[in-house]
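Structure, as structure tokens:
A protein chain is absent from this complex, but the other protein chains hold their places.
Coming up: chain A.
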Amino acid sequence: MIKARILRGAAGVVGFLILGELTIRFGLTDDVVFPPPSLVLWEAAALLADPVFLSGVAITLTNWALGLLASVVIAVPLGVLLGSVPPVERATRPLLEFLRPIPSVAIIPLAILLIPVDSMMKVSVIVYASLWPVLINTLYGMHDVDPLAKESLRSFGFGTLDVLRRVSLPSAAPFMLTGVRIAAGIALILAVSAELLAGGTGGIGVFVLQAGSGNRTDLILAATFWAGIIGMVANVLLVAAERRLFHWHQARTGATT
């Protein structure tokens, strides 16, 4: 069954690439110059042997991982605090709701001006952007904790911290991981956007800047291809982690909904 699903997915991708290839080769007028998928994939494969590109990918991924990690370290405890102390949540909610919809890419120019260390600037904007999904999902997770389970523990004489540790956190954990998964995609967008706007010594976005100035649309697309693959792999891994760690949660929500 899984095999059939993979086959169908692959057929979709191949069909799309062929359609793109044919459209670009025969559908476009000769005046429009655009690299067809075959060329882009060829260049993308060649990039795997380009040490400069690979070290750039390492730089981008390092910023991405640090940013994501920092946002989890900040957002999870904050979400737990807000979720378990309602007055604090009510006091901070308006501010959060104001900050959250600001397009994160729009704060990059401000970050460039304020933060003198390039990698720190990039990690900061990643943290800012990926904070929200983790925070909001943690909040929802904390709200979603079964009140009966909490009450039961309390009636057996357990303290607040014990209730938090034994009921609330495990119950909210799947929500947190979902938040992290959404944040991972956003973090990658910001990691590359920050490089596109600020440049740097290396990175996927920096490579794209170089390719653009050199009139190499094929290389721009090849680098973009790898950015897409990285995002996809990160998502697949996190979905697998969710399934593995929290299969009981899926069983539970699956049974009640």
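Following the convention adopted for this analysis, a residue touches a chain if its C-beta (ideal position, glycine included) is under 8 Å from a C-beta of that chain, and two chains touch if they have at least 3 such contacts; residues count from 1.
Throughout what follows, contacts and distances are computed from a predicted model.
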Omitted chain (choose from "Acetolactate synthase small subunit", "Transcriptional regulatory protein ZraR", "NitT/TauT family transport system substrate-binding protein" or "Circularly permuted ATP-grasp type 2 domain-containing protein") - UniProt protein name: "NitT/TauT family transport system substrate-binding protein"
Residue, one of A:125, A:182 or A:198, that touches the chain absent here: A:198
Touch with the omitted chain, as defined above, among A:9, A:27, A:159 or A:214: A:214
Contacting the left-out chain in the complete assembly, out of A:44, A:80, A:123 or A:142: A:123
Hidden-chain contact residue, picked from the options A:49, A:95 or A:113: A:113
Chain A residues that touch the omitted chain in the full complex: 29-34, 51-52, 55-56, 58-59, 62-63, 66, 70, 109, 112-121, 123, 196-202, 206, 209-217, 219-220
